[in-house]
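Only one protein chain is missing; all other protein chains are in place.
Chains here go by letter, A, B and C, matching the order in which they are written, and residues are numbered from 1 within each.
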Amino acid sequence: MSEKVFSLKQDRLLEGRVFRDPIHNYIHVDYGIFWKLINTKEMQRLRRIHQLGGACQVYHGAEHSRFNHSLGVYEVVRQMCESVALKEQLSEYDQVCVLCAALLHDIGHGPFSHAFEHIFPIHHEIYTTKIILGHSEVHDVLKSYDEHLPTDIARIIDKSHPHQILIQMITSQLDGDRMDFLLRDSYFTGTTYGKFDMNRILRTMRIFQGQLVFKESGTQAIENYILARYHMYWQVYYHPVSRSYEQLLGSLFLRVRDLYQEGYVFKKDISLLIPFLENHVSVEDYLRLDESVLQYYIASFQDETDSILSDLAYRFLNRHLLKYCDLKTPKRLAQLQALAQEKGYPPRYYILTDDQKQVPYQYNMNDDVNEILILKDEKLYPLSEVSEVVYAIVHSSRSKRDTKVYYPQEIINDL
Amino acid sequence: MSEKVFSLKQDRLLEGRVFRDPIHNYIHVDYGIFWKLINTKEMQRLRRIHQLGGACQVYHGAEHSRFNHSLGVYEVVRQMCESVALKEQLSEYDQVCVLCAALLHDIGHGPFSHAFEHIFPIHHEIYTTKIILGHSEVHDVLKSYDEHLPTDIARIIDKSHPHQILIQMITSQLDGDRMDFLLRDSYFTGTTYGKFDMNRILRTMRIFQGQLVFKESGTQAIENYILARYHMYWQVYYHPVSRSYEQLLGSLFLRVRDLYQEGYVFKKDISLLIPFLENHVSVEDYLRLDESVLQYYIASFQDETDSILSDLAYRFLNRHLLKYCDLKTPKRLAQLQALAQEKGYPPRYYILTDDQKQVPYQYNMNDDVNEILILKDEKLYPLSEVSEVVYAIVHSSRSKRDTKVYYPQEIINDL
Amino acid sequence: MSEKVFSLKQDRLLEGRVFRDPIHNYIHVDYGIFWKLINTKEMQRLRRIHQLGGACQVYHGAEHSRFNHSLGVYEVVRQMCESVALKEQLSEYDQVCVLCAALLHDIGHGPFSHAFEHIFPIHHEIYTTKIILGHSEVHDVLKSYDEHLPTDIARIIDKSHPHQILIQMITSQLDGDRMDFLLRDSYFTGTTYGKFDMNRILRTMRIFQGQLVFKESGTQAIENYILARYHMYWQVYYHPVSRSYEQLLGSLFLRVRDLYQEGYVFKKDISLLIPFLENHVSVEDYLRLDESVLQYYIASFQDETDSILSDLAYRFLNRHLLKYCDLKTPKRLAQLQALAQEKGYPPRYYILTDDQKQVPYQYNMNDDVNEILILKDEKLYPLSEVSEVVYAIVHSSRSKRDTKVYYPQEIINDL
Partner (left out) sequence: MSEKVFSLKQDRLLEGRVFRDPIHNYIHVDYGIFWKLINTKEMQRLRRIHQLGGACQVYHGAEHSRFNHSLGVYEVVRQMCESVALKEQLSEYDQVCVLCAALLHDIGHGPFSHAFEHIFPIHHEIYTTKIILGHSEVHDVLKSYDEHLPTDIARIIDKSHPHQILIQMITSQLDGDRMDFLLRDSYFTGTTYGKFDMNRILRTMRIFQGQLVFKESGTQAIENYILARYHMYWQVYYHPVSRSYEQLLGSLFLRVRDLYQEGYVFKKDISLLIPFLENHVSVEDYLRLDESVLQYYIASFQDETDSILSDLAYRFLNRHLLKYCDLKTPKRLAQLQALAQEKGYPPRYYILTDDQKQVPYQYNMNDDVNEILILKDEKLYPLSEVSEVVYAIVHSSRSKRDTKVYYPQEIINDL
């Protein structure tokens, strides 16, 4: 536990502020530090970046922003901190750190991150750290409270913090981030898949042997959460039309990069993209890019003389997405490539493959801190041992995989 | 498909009637026959029989009746009949039959059926048939429309009807009965476990090769339904406190039967129970028994001189339920029996064991018509082949089993 | 504020208990005293008394009990006590008192109270006091904590307590009782009429000048609550079919009383009703009567030789309710009475009038403590001055009134 002295008392707002939230009812902001962070330009910029990229092309309700989600993660983590089980075991300083981390965990996300980071050598995680530690309004707010705050928060987010509990609250198999986005994305898409009983899960959360664990009585709520996650992936995040949109966007960025490297002269100004094309991106450059900028650029690409770029831009803006089919054999791919080439659609930009895989519960996690632990009769067990459903899923020899190939409808019409 | 001629047109109500329903919003009654059935005394009697016996001792919201649920099953089946996929493939006569079957499928249920049928040699299924075919207001209503109606409806309910689809709509792994009770019990208990996307499931329902099947696009909604069922069983239906209540009730009925057989003279009138104690129960006798009668009897048992009966009755009415623990070894049972005997609590009535087992999805079903079939590229596959989650569960070597022993707290207090 | 010393600390349950509740999600029981009260036989008896009498004949979902509602009021009042505004201004002893009052406020309700108290000279308020102060498990639990508890709680319920705030939390225009029953009855009936934003109202609650008041920012939530109340009265509580059921029940009790006074010999045992017929009802007698007893009696009345009683009982149990029309002129009533007399239906039991009146917001309240007060710039204003909507309603020259006459359909059929 941190030894730092940090008093929140004098930072308490005279009248607590609330944000009305469709998921958590209210988001409670009782201290000046969080209010100031929310009002930084870096946080406000997240209003101009959608939480779900392609999915709102399928689920029109899902137009919510990363700002929206960031407030939600903060509220979930705040509720964790308020629970009896954690309140007494975390110092006030650690609570402030983890709440700031919740609010800021997505601060480095750029516009259309998935497709964008596929083409440009950018990692939003790195920019999250840079923004917190470097020149930013966020950094200034944090430092005005305590000079160690920026570092400690960054270490929670990049998982190098010595206090495991704090990391697990933000990034683990069952953390504030995942719980909020499943509930939130489910609400805005209008699907029922992502619903689970978060209240019950939070009620059964405990700290035991330096880990965040869950009492056995929460097992079924957690099983529901695992299934909710699995279903949201397939119904929403990996929906073939969402992926079609992401693929198209990737092709468009690829064409821009190729043209730039070939020395093509763009008719319209693309100055905010230059640092990315030159692979020399300052934090300031990075923060200037949001989805309204890229949407504006893409709209202007419709007037470019390069017919590939203008076609891709038109398709993107007006939802003339690529069609898709299961990619069952390499031969199928070759056929489509040949056909596209013949019809004047360069396969590099128009024949796109996408492979997705998702198991309902990951036994060996690569991106997560560790497995979900269940507390039963004062001992810890991995979820997959306690839950028949999760056990069955983990020991299944099959896992769901989906490989699709995307192509313009035009090349098939004449068949 | 039935050849019988039966015209609903002239039976259409001038102004359709609706019941406001918390689950399905409205229950639509557009024809006289259904309205008349609902207003028979046999249907109204179901208002005096709870849908869930012991569960409302744990979940205080779950005080709803079988009448409540019966209307719900009718509405689900009505929506099935309204769907394009079924509307054109079922004759009007068959639609009336299956809707009546939906309304009447629980008409033979008695008070506290689970515990009651455990002690008395009664099967509610048999009385359902008897009520439909015998002397009853229900029978009279049906016969006034068509003399074959009672038989055809009874055959849907007892699964002997030649038209498989009609049976599957009422009794199968994914039928109107189960869909309604999961949603309804979930709503009234206030749990989230039983929720699933019924709309989506109904939208993907098709008739194919004479079977009720589901399009592949419904798979994930069905997976959710399977898990909802699994969780409702463990959280609600098999909750140890619910079972404690059922066990206590069983003991109470057992004591009544034992006393009667011993020639004990009851202080208060128990005339409505006599036919059951004599094992000679007419339909009329059967219908006179409802939960208000049994509750009244049990209240009066508190004044009986037999101390076991009066104690069990007091415990039942005032929720002094038995305590429970996992039954891990036969030795534990023997210990408790000895202890109870010693303290003056005859083990026959006070040491009770209960064993429950539930797999999330039954591969070999004994009480269901058949497996859920998924329609994919014009072929049928069992759900467990199409769904990774169900596959995993079915092929798991483990299944959840729970054996508990119930005992009076008093025998332990002195330990 | 009370000077009594009373420590809850040692009464705190090691592991807090919760009831899953469909309205408030969880009902939190953290202290032994509340847990013990809930498990008294007087509280458990409320499981056998419906919250809404006749309304479940119209809204089949509304089968919930007064036990159900009593837990809810407790939870609303608990949330009031937890709010910052109240927590610091109420002593621990007063908090316990008001929470017990919340739990016990309906303890004196009998079966079908509305119709029953119309015929028998019983007032449930008086029995509430008697049960709390007299021989009962409830009384014993309270006294074991503090000898003043029973009296202080009774005084909150009968509005004679010196601390106004405590009374207002249970009985006022905007109290825990009304808030819970509107939300609860709305949920179980499945109507949307009774919904309002309780969270917001609780958030704006303050203590100011010794009164329970509401900040101006809660005005619109309160307007919604006022309208919700108005609509629930007309759509649910005063629904003509609900009233038909109550009227029928009243007639039935009247016939029983008339027969008893005439010396009629009942075939079946009605011993539990005798004290009421003799107008000499002890607390013990009172508590023995619940709805299962009355339902059982009514069922047995079907076999009585008195044809009026057996007919009324048959109608009641099998929902052959009386028809109704607006009573526009006294002449209409006389006509129906003559017709009934002629057809052999004595008007005393078969021609029944019922008059209901409800204004959306009462300016001069007779049964409530006082008007809702709004706190604005450190001054108090009556709601009707602050709210344009309530102002309009209060100053309207019209109020809704509904007078119906009920009669057996049979007397009209031949017209």
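Keep in mind that, in the parts below, a contact is a pair of C-beta atoms (placed from the backbone, for glycine too) under 8 Å apart; a residue touches a chain by one contact, two chains touch by 3 or more.
Because the structure is a prediction, the values reported are computed rather than measured.
Among the residues C:Leu227, C:Ile308, C:Leu322 or C:Val405, only C:Leu227 touches the chain that is left out of the figure.
The omitted chain makes contact with just one of the residues A:Phe112, A:Phe188, A:Phe266 or A:Tyr286: A:Phe188.
Per the touch definition above, the residue from A:Ile201, A:Val293, A:Leu380 or A:Ile412 contacting the chain not shown is A:Val293.
Between the chain not shown and the residues C:Arg17, C:Lys195, C:Lys215 or C:Arg288, the one that touches is C:Lys195. Considering the complete assembly, chain A touches the hidden chain via residues 19-23, 25, 39-41, 44, 47-48, 56, 59-61, 63-65, 67-68, 71, 187-191, 268-269, 288, 290-293, 295-296, 299, 317-319. Although one chain is hidden here, its contacts on chain B can still be listed: residues 18, 25-26, 199, 203. Chain C residues in contact with the hidden partner, per the touch definition given at the top, are 191-193, 195-197, 220, 223-224, 227, 230-231, 234-235, 360, 388-389, 391-400.
The working rule: only the chains that are shown with their structure count from here on.
Counting C-beta pairs in contact, the chain pair with the largest number is B-C. If each chain is reduced to the centroid of its CA atoms, chain B and chain C end up 32 Å from each other. In whole angstrom, the spacing between the mean C-alpha positions of chain A and chain B is 44. For chain B, residues touching at least two other chains, in rising order: 191.
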